[in-house]
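Notes to accompany the following structure.
Every protein chain except one is present and positioned as in the full complex.
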């Protein structure tokens, strides 16, 4: 289940829904990303995320399919904000369910690496000194490259 | 925050509480363990967990302290059930908050390895053919040993 | 009419996130489109950069690719995740 939402969402409610859906699973991992007040360009009042539908959703669906191929997941869920967000607001929620904890952890970690490095989003930070569009940095690619080792 | 609870708890409510407490964090990872209907000894109607207070809590606190030494965590939370549980009920909830996702994932993973392999609990599965006390198996130790590499 | 989308900093470079425009007959591929629209908007080469990818009708293009007056064409700076 993949949702791009232009309004705020509640990670606790998302986990409650997901847990109710994940019948028979023994392990559920969730990741919640929140807007930090001290992002890359200094103090941040507003984080803006742009997506390009349906390309953005298609990419996330492909990452979810890859995760479900690599790990035995009973269920998975992605909620991603778009639009303007304030510090402390949730940006992203990912949950995975599996029989055992290792698969649930690795599946969620993999999806987050995709979402934070390759997903089709453009990101702008607005602070007291103005707005800056943020483009990828090397550290992001290093995280994502961890998964390449286990491929093929 | 460490809680041993002899009544059922709601992982969604726990994550909502934790997220509210984790001010300034950018990344929150949660793990929820649920009673599976198909545990080690076959069909399971009831899982029973025994703790020895305060030794059990003391061990969990030490693991939380170690996690907070190893990773820059803003906050962490452990809720663990004791007593009788039915399939689908939450057994354990762990949450970690950090500035970045790698620390939050690894801190939660480390705490779960402690809780599933070394924590002071005794576990009984009761199914149609009777009750069995479950003692450690090798696979559990392999997971926990992963962390030894990064020690010292 | 072609629908042109400018994502991220490219909306600042062109002054608009989105426009519907009649492509001149001379604009038959992505290479010609980049040159022409960058000049139209006075974007100082922002639309010519190699790291800016084009998507035609929501699919990443292997450039140069043909463009037509019915296409939705997106100018995409590097995506960096959410």
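First chain written, first letter: the chains are A, B and C, and each begins at residue 1.
Just so we're on the same page, a contact is a pair of C-beta atoms (placed from the backbone, for glycine too) under 8 Å apart; a residue touches a chain by one contact, two chains touch by 3 or more.
Just so we're clear, the structure is a prediction, and the values are computed from it rather than from any experiment.
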> Which chains here touch the chain that is missing from view?
Replying inline: B
>> Touch as defined at the start, partner being the missing chain; which of B:14, B:49 or B:77 qualifies?
In response: B:49
> Looking at B:21, B:70 or B:124, which makes contact with the chain not pictured?
Replying inline: B:124
> Which subunit B residues would touch the chain omitted from the figure, given the whole complex?
Replying inline: 33, 49-50, 52, 54-55, 80-81, 91-92, 114-124, 133-137, 140
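Keep in mind that, in the parts below, only the chains that are shown with their structure count from here on.
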>> By Cα centroids, which chain is closest to the centre of the whole protein?
In response: A
>> Centre to centre, using CA atoms, which chain is the farthest one from subunit A?
In response: C
>> From the mean C-alpha coordinate of subunit B to that of subunit C, what's the distance rounded to whole Å?
In response: 51
>> Roughly how far is subunit A from subunit C, centre to centre by C-alpha average, rounded to an integer in Å?
In response: 28
> If you average the Cα atoms of subunit A and of subunit B to get two centres, how far apart are those centres in Å?
Replying inline: 23
>> Two-or-more-chain contact residues of subunit C, please, as numbers and ranges.
In response: none
> So which bits of subunit B are touching at least two other chains?
Replying inline: none
